[in-house]
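The next block holds one structure in the form of structure tokens; read it before the comments.
One protein chain is absent from this view; the other protein chains keep their places.
== chain A ==
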Amino acid sequence: MTDSKYFTTTKKGEIFELKAELNSDKKEKKKEAVKKVIASMTVGKDVSALFPDVVNCMQTDNLELKKLVYLYLMNYAKSQPDMAIMAVNTFVKDCEDPNPLIRALAVRTMGCIRVDKITEYLCEPLRKCLKDEDPYVRKTAAVCVAKLHDINAQLVEDQGFLDTLKDLISDSNPMVVANAVAALSEIAESHPNSNLLDLNPQSINKLLTALNECTEWGQIFILDCLANYTPRDDRESQSICERVTPRLSHANSAVVLSAVKVLMKFMEMLPKDLDYYGTLLKKLAPPLVTLLSAEPELQYVALRNINLIVQKRPEILKHEMKVFFVKYNDPIYVKLEKLDIMIRLASQANIAQVLAELKEYATEVDVDFVRKAVRAIGRCAIKVEQSAERCVSTLLDLIQTKVNYVVQEAIVVIKDIFRKYPNKYESVIATLCENLDSLDEPEARAAMIWIVGEYAERIDNADELLESFLEGFHDESTQVQLQLLTAIVKLFLKKPTETQELVQQVLSLATQDSDNPDLRDRGYIYWRLLSTDPVAAKEVVLAEKPLISEETDLIEPTLLEELICHIGTLASVYHKPPSAFVEGSRGVMHKRLPARTGSGEGTECPDVGNAAGGSAPEAAPSIIPSQGDLLGDLLNLDLAPPTTTGPTPSTSGMQMGGMDLLGGGLESLLFNMVSHPKMGAGFGAAPAVMPASLNAPVGGGLGDLFDLGGGVGMPMGAYIPPKTVWLPAMKAKGLEISGTFARRAGVIQMELVLTNKAMSVMTDFAIQFNRNSFGLAPAGPLQVLTPLGPNQTIEVSLPLSTVGPVMKMDPLNNLQVAVKNNIDVFYFSCQYPISMLFVEDGKMERQVFLATWKDIPNDNESQFQIQDCHLNSEAASNKLQGSNIFTIAKRTVEGQDMLYMSIKLSNGIWVLAELKVQAGNPNYTISLKCRAPEVSQCVFQCYEAVLKN
């Protein structure tokens, strides 16, 4: 006697029978009939033919019957849109029913009828319900707005429902607040710039109050919304944290993780010496540990997030290593994640335990897991120096097991250990060589060959070993072939007398018998090197290698910051920024951690809004422009992948994503980047100054003179930033490049000073730019006609055009440059002041200005402060005019001069500005409006640079 009987039987003529019953005069009979219809529907029978008859039964006082008819409607309205209109009247009537539950039921059902035609009839009832006196109705209506938006977004906007929804955030009932937040968050996803969730201290307070009283699901919505807020100062941030911490004890793990996100983000603003900071750190550990005792699926998500948290703040979980030990019946996806975190937490204090565990894991059954465990032992050795010796001996033990994949994996990691600790563990090479024959994976073979080549002088039969590999040269993978080539050349350089034949053999195999261009080129390079200058060859091939460090597998800091802001979301599970994978990612806002304000402590992440003024918390709020709106459309750009749009000035601001012009040599670059990630972090957005960490004294005396000349020539001329070193000599084999940008008579020029600090002459200079935000490209070749002798300096002026290929960079004014000479190709990146792009015809008509100002939405307005500027408005205006920033009008209100200005960029984007200057007050306020708000930050920097110089 169960529902399953419905799956098998169908009675003929049933529909006719039901139809008759539905149209019966007797109320009881009608009701029974509707029930039968619904029962048939829920088991998948098609009863759509009864639509008009069922809808006729809708106007009833019987609650049960009404619910059933609604159920029917939701199911069939889509397939019978014309008839669905018949139901509208009942909805309108039910929305005015005295019983709040009926009103709510009606509004809930209404939104589920996804028929375009009838949606507009539903606006009035919905509007009423949004302002209903009963919170249950308002709460349901809030969700209905989101439903309606999904069906017809334009309608929702036109009807002003979004504003009503925003008002509901301040509702007195916590459930209503929670649902309004949820609905707004969902709508906001498709409306990136609508500023729907505009948070201010008052609304935050409302949210925090509602947080304590609403359902667990509501708490998740509210916490996720709170995480988007940037507190004004550390005080506010602390008070929010205090009110959020109780959520850490919630039974729902999603609530816990969302609370962790808020705390991780706002903690960033607290001074580290504050007692509360320490308390908070302590409070974060237990809930995270608890998540690991939940069901495996929850554990997995938690572990992915913990992985981010331990990278950002290892101190939170440093004593909790044991909870990450793998249990035998954990699913594999949990095991692998736990391993990762174990390595991140490994330290001198716990390494013995960790190693003992890893050793156990290496004997388990699952191949993937065993491999990762072996690899983990190697990573421990590299991370914790004191443990290296034990790790190596553990790895040797594992090699003795002769389990094929264990051996191969062990050899790969031992290679890395050699690179980290040269001349320390080479005694194990003999053991490794015993396993030569069992290696069948390319990575392991390549690692072994590398070891043999690197230590050829200590391995008596190195030539035999390598020769044995050479036999099947053409069957090897490229990785192995390349490695074999290099290893044999190394061997030759170390033992030239015995191995001449071998090296010739490999060179001919690589150059003549191979189709692989990489292999062929490398072969030729070695060949030529060896034949022209063996001493140089030795220097090149056997050069000392930089040590590797454990940081290579850490997430890049800017990405990590963004991911911390996305704890608990899919982004945090995939460790990718949302823009990289969520559908419709154009709308995703990039998030950053807020900067620490208040105390004089060094800010970890410079926030330009505040950096200009030091520590003024009331300074203009930092504007986080969103990537990929108007500017993106105009320029038709690819979004640069894992970057934050916030200002991230750094010398290493290279974006690997867009490096198509730069070929090989990247590895070394990348390496430099990774090993000095902190380099860029120390300085804020110094106004329009080029990579500032290298503030070396500028070029030669000539450069100074030249600058001076320019300055004298036109006293009110365009601002030219001082030259800075872009490419230090140590990174470019003796070539030092410093320079700046200037705009002279409408032509953008890159002014370079090339200095040869090497011992040999440099010739054949050439320059190329990577694609950049404004399409800058060299308009001619780099004019270095005479060879540059040692210790010689030359000044070059390179005219630039703005018609090159375009790709959005981060920061916007970043430029990646490749310079070539007879020695090598070098890469560097620099930032140009955006004022170079201000064109001469940037003066807007007053009327046009007014209209445009009104036309640009207020969301695009950004406000900045310029501090310590002692010019009057007249002087400022003149000075700015020199840089093609044109004052259109001036107004004086209560002793305040308001200057209205316009700027036109080389790609046709207009920027409108309002500058407030108060006599006697050295602080200016500037508001910028532009259809592409991304440029505002750069423009502001120019203002500051121009006005202060």
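Throughout what follows, contacts are C-beta pairs under 8 Å (C-beta built on N, C-alpha and C of every residue); 3 or more make two chains touch, one makes a residue touch a chain; residues count from 1.
Here is the rule we go by: contacts and distances are computed from a predicted model.
A.B. asks: Looking only at the UniProt record of the hidden chain, which name from "AP complex subunit sigma", "Chromatin accessibility complex protein 1", "Integrator complex subunit 3 N-terminal domain-containing protein" or "AP-3 complex subunit mu-2" is the right one?
C.D. replies: Answer from the UniProt record of the missing subunit chain: "AP-3 complex subunit mu-2".
A.B. asks: Touch as defined at the start, partner being the missing chain; which of A:P231, A:P287 or A:G739 qualifies?
C.D. replies: A:P287
A.B. asks: Could you tell me which of A:N307, A:T569 or A:N814 touches the chain that is not displayed?
C.D. replies: The one listed residue touching the chain not shown is A:T569.
A.B. asks: Looking at the full complex, which residue from A:M58, A:A146, A:L197 or A:I720 touches the chain that isn't shown here?
C.D. replies: That would be A:A146, which touches the missing chain.
A.B. asks: Among A:D132, A:E268 or A:E357, which residue is in touch with the absent chain?
C.D. replies: The one listed residue touching the chain not shown is A:E357.
A.B. asks: Of the residues A:T90, A:Q159, A:S253 or A:Q481, I need the one that contacts the missing chain.
C.D. replies: In the full complex, the listed residue that touches the missing chain is A:S253.
A.B. asks: In the full complex, which residues of chain A touch the absent chain?
C.D. replies: 1-4, 6-7, 32, 35-36, 38-39, 42-43, 63-64, 67-68, 71, 99-102, 105, 108, 111-112, 114, 134-136, 140, 143, 146-147, 150, 179, 182-183, 186, 189, 215-217, 220, 224, 246, 249-254, 256-258, 286-287, 289-290, 293, 295-298, 300-302, 319-320, 322-323, 325, 327-329, 331-333, 353, 356-357, 360, 363-366, 397-398, 400-401, 403, 568-571, 573-574, 578, 581-584, 588
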